[in-house]
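What you see is the complex with one protein chain gone and the rest in place.
The chains carry the letters A and B, assigned in the order they are written, with residues numbered from 1 in each.
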Amino acid sequence: MPPVLETRDLAKSFGGVKAVDGVSFSAEAGRLVALIGPNGAGKTTCFNMLNGQLKPDRGEVLLAGKPITGLAPRKVWRLGVGRTFQITATFASMTVRENVQMALISHAGKSWRLFGRADQRRLEPANALLDQVGMTAQAERACGVLAYGDLKRVELAIALANAPKLLLMDEPTAGMAPQERIALMALTARIARQRGIAVLFTEHDMDVVFAHADSVLVLDRGRLIASGTSAEVRNDPQVRAVYLGSGATSGGH
Amino acid sequence: MLDLVLTQTLNGLASASSLFLVACGLSIIFGVTRIVNFAHGSLYMLGGYLAFTLVTWLGPADPLGFWGGVILAVLLTGLAGVLIEVLILRRIYQAPELFQLLATFGVVLMLQDIALATWGPEDKLGPRAPGFRSFVILFDNRFPSYELFLIAVGPVVLGLIWLLFHRTRWGVLIRAATQDREMVSALGVNQRLLFTSVFAFGAALAGLGGALQLPREAINLHMDLSMIAEVFVVVVVGGLGSVTGAYLAAVLIGVLHAFGILVLPKITLVLVFLVMAAVLIVRPHGLLGKAGVEPRGHAGQLFLLRPADGAAKVFGLVALGMLVLAPLVVPDHVILTLTDLVIFAVFAASLHLLMGPGGITSFGHAAYFGLGAYGAALAVKWLGSPMEEALMLAPLMAGIAGAIFGWFCVRLSGVYLAMLTLAFAQIAWATAFQWVDLTGGDNGILGVWPSVWAVPKTAFYYLALAIAVIVIVALRVIIFAPFGYALRAGRDSPLRAEAIGLDVGRLQWAAFTIAAVAAGIAGGLFAFSKGSVFPTYMAIPRSVDALLMVLLGGVQTVAGPVVGAFAYMGLNEQLMKLTAYWRFVLGLSIVLLVVLFPRGLVGTWLYWRARRESAAQATAAA
Partner (left out) sequence: MQIDRRSFVAGTLALGVPQLVRAQGAGPIRIGEVNSYTAQPAFLKPYRQAWELAQEQINAAGGVLGRKLETVFRDDAGKPEDAVRHAADLATAEKVDIIAGGFLSNVGLALADYANQNKRLYVASEPLADALVWSKGNRYTFRLRPSTYMQAAMLVEEAAKLPAKKWAIVAPNYEYGQSAVKWFKELLLKARPDVTFVAEQFPALGRIDAGATVQALEAAKPEAIFNVTFAVDLANFVRAGNTRGLFEGRQVVSMLTGEPEYLDTLGAETPEGWIITGYPHADLQTPEHVRFRDAYKAKYNDYPRLGSVVGYETVQAIAAALAKAGSTDNEKLVDAFEGLKFGSAFGPIEFRKIDHQSTLGAYVGKSALKNGKGVMVDWSYRDGGKYLPSDDEVRKLRPAV
């Protein structure tokens, strides 16, 4: 069986700057893969190519063995890829539950219905998802007024609405308190294992990465410089040099 | 032949100059404050009138008197800009996007009557400029030396603005604010002072444009509106916030105009709008515009859209009941007014679908109202259709046009999109105006009277009311149905919407078509209520009416447009009867309403109620 996600030689340049340059990796069902690297390493660009927001200059993206390179984000989503954003993107004029309902309605292919109240549709599954991410108590609140950490949970619920094979999470814990971070990633890991979802996430917080990632990919200046388990990556001298900032091989600051 | 080409190019460059002066002021104001200043044409007119008075007073023959008068007029116009900013706009920067537009439109109306009262109705042909009274011989033609002066003014002002923007701290701040408003406020700049000074500067440029017209064209009471439309075009074609773009666009339009006159004399009516449509279709952000200048999203201004609760339902039913019972108690003429109002409520509700849930501003919604009216009238005139059939064809025609125009429009966003809708509306208007054989031109189509059973005023009123209720309820159902939610999702966060499989472009396109169909129904009804159709049905003022109704009611509410339609059109009508200076009073009322109800009438009511409830909850919890 092919891996849930596989990329082959992905590349993208912006005005001559190689943001991502020949990246290949894969992600397996039920496992969390962390994509790390210093600022400007190309993580977000890489993400945006995976879900179709950017077209790669070169290379291929395969979802369960089928090419999805260059498909529009909404088509990629239809094939079972959920996504959360570095800066949360939710519908501010809807309640928490309606946000999830919207995603469920879209997943059911009913978003063009001209009648029937939308907030009465897909109530059960929406409540179940909210329950899963611990947002039941806040289901009636407007997304526009939520705390940042809660928004991240809502995003996770939205991203799970299409029963995805693959979950892409760009900086899922940015802006959260350290304890919240651990809790959210623990929750994510639990859900991923339960449902057999492959999770690819970028993260700045190394504690989060090393605590939850089953494997780690390290990007630097658009290139994949290391991959392996947390322990392997942590001890990789190249990674230490460019990322963990020992300064030993780069000649000091 | 070459002589003619060269001379016409110079003519085009000369007209481009004043266009540029006014346009770059508007563009700078928009760049920094994000305000679409409808009153910019009025400031241009004010500059012209002030210059006329001051120059005449100081002595037009004396160079000092003339140029001194012009400079004074420019400064005074700048001062008028300060007054507008400090007295009105400053109070409503926090209001939802485009709400300021409503306020500036109020200023337009007030200034029209102020100018009429101050300077009287006659056109004022000003004195010629000392030193530029005569002509030079160029390419075997006489060419006015003042036009040469004007040709030079454009690039000189462009250069001065460049220096100002690159060599002074104030200018650098303006550029920074144009690129990222939040960043500037984060830098701790005195934003109030920056906004006021920018508004004054933009107003002064408009005043300069008007004052420099003095030796060239008669100053008149229609200068404001005829200028504002063209200037919007220039700003948008050039790219919002881009001064150089504004100059290029002004030159492009000025020169195309001069040549258009040679090739197709009648095209002058729409040429600028054709150019704008073409440019925007090819370049969605104008010639030199950047994507980032548009205000992004509506975050912070949105609140939950909830279906009507018990109290609101009762209120709505009581209002409807009163409308149903009205013919029993009120006299005939009130029935006529009510007929108009329910038709306008449909028109406003149709635009609201776009502006509210869709997040699409249309400056040209009258096109679909007008095409509906023409659809009905043409069916009566050419097919001999009875009213019932014509009322079916009205939305069909409007819907087809909406689908075609919308297809292009939804590729754009924000003000660019709004201006493309305006361009299409003007093209539709010009078609009705120019295609005399089919549409009767500006004399319109007469004899569009209802079927016999609907001739009595009460009968037609009930027909209009029934259709209005059906259409408004249908639009409401759509807003709360999955489609409405999906549309709103695309507005709230296009990124998220796409990421959950929603095709935002197609949803907006469909919304555009539905809104056009609904507006077409209103237009068809309007045609039969008036018995005739005219190009004015799709002219700019009608589009502005629709905008005002929606904004006044409150964009982010569902009942808003209906309330707005009754409030605005009702007010308009009553004032027109009460006073000859109804424009001033209406303008003042709009400004006051905007300042007092910065979320629109219904929006403010909902906001107050929500605050009271949360306060009550807080006390209960404590």
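Operating definition for what follows: a residue touches a chain if its C-beta (ideal position, glycine included) is under 8 Å from a C-beta of that chain, and two chains touch if they have at least 3 such contacts.
This is a predicted model, so every value here is computed, not measured.
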| item | value |
| --- | --- |
| Displayed chains contacted by the hidden chain, counting the whole assembly | B |
| Hidden partner chain, touching residue among B:334, B:403 or B:438 | B:334 |
| Residue of B:172, B:580, B:596 or B:615 touching the missing chain in the full complex | B:580 |
| Given B:168, B:190 or B:443, the one touching the chain that is not displayed | B:443 |
| Chain B, residues in touch with the chain not shown (by the definition above) | 4, 7-8, 11-12, 14-15, 112-113, 116, 120-125, 134-135, 141-144, 146-147, 216-218, 220-222, 226, 257-258, 261-262, 265-266, 268-269, 322, 325-326, 329-334, 336-338, 340, 433-434, 436, 441-444, 446-447, 449, 457, 526, 530-532, 534, 536-537, 541, 566-567, 570, 573-574, 576-577, 580, 582-583 |
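Keep in mind that, in the parts below, only the chains that are shown with their structure count from here on.
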| item | value |
| --- | --- |
| Chain A and chain B, separation of their C-alpha mean positions in angstrom | 42 |
| Residues of chain A touching chain B in the complex | 51, 53, 72-75, 77-78, 83, 85, 89-95, 98, 101-103, 105-107, 110-119, 121, 142, 144, 158, 161-162 |
| Chain A-touching residues of chain B, taken from the complex the two chains share | 298-300, 302-305, 307, 477-478, 480-486, 488-489, 491-493, 495-503, 507, 510, 556 |
